[in-house]
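Yeah, one chain of the complex is gone here, protein chain that is, but the others are all in their spots.
Moving on, here comes chain A:
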Amino acid sequence: MKFAIALFSAAHAPSSRRALLFAQAALAGGHEIVRLFFYQDGVYSAANTVVAPQDEQDIARQWREFVSQHQLDGVVCIAAALRRGVLNAEEATRYQRSAVNLEAPWALSGLGQLHDATQAADRLICFGGP
């Protein structure tokens, strides 16, 4: 089955971890992930500036490693990210900000990518939110 996965919560939220476990289980079960789309506070789950305490899981890092390892299409909503100060090098230069906290494998793009993934997938699975 083809899954599109949307995440709406930050790396420290339980739903970010649940989404990661679901994504890992989907691939392990032979399914396909057409795209991961991080929206709302989900953009924080892609930030590379998260520092988890030593005795806690570093979910943002695990997400990065998971997406890289499986060469997944990991998209972070650009409007949601800019509003929350999650910037890649290009956007930091564009808006003259000193910090860059988003890097490969994540790509910044628009909501069209969410709709495109929803159309391509058999199931859209959302994590987080209110």
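We adopt the following convention: contacts are C-beta pairs under 8 Å (C-beta built on N, C-alpha and C of every residue); 3 or more make two chains touch, one makes a residue touch a chain; residues count from 1.
In this text, contacts and distances are computed from a predicted model.
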Per UniProt, the name of the complex member that is left out, chosen from "ABC3 transporter permease protein domain-containing protein", "Acetyl-CoA C-acetyltransferase", "MBOAT family protein" or "Sulfurtransferase complex subunit TusC": "Sulfurtransferase complex subunit TusC"
Hidden partner chain, touching residue among A:M1, A:L21 or A:A79: A:A79
Omitted-chain contact residue, chosen from A:A6, A:A47, A:A60 or A:L108: A:A6
Touching residues on chain A - with respect to the absent chain: 6, 8, 39-40, 79-80, 83, 110-112, 114-115, 118-119, 123-124, 126, 129-130
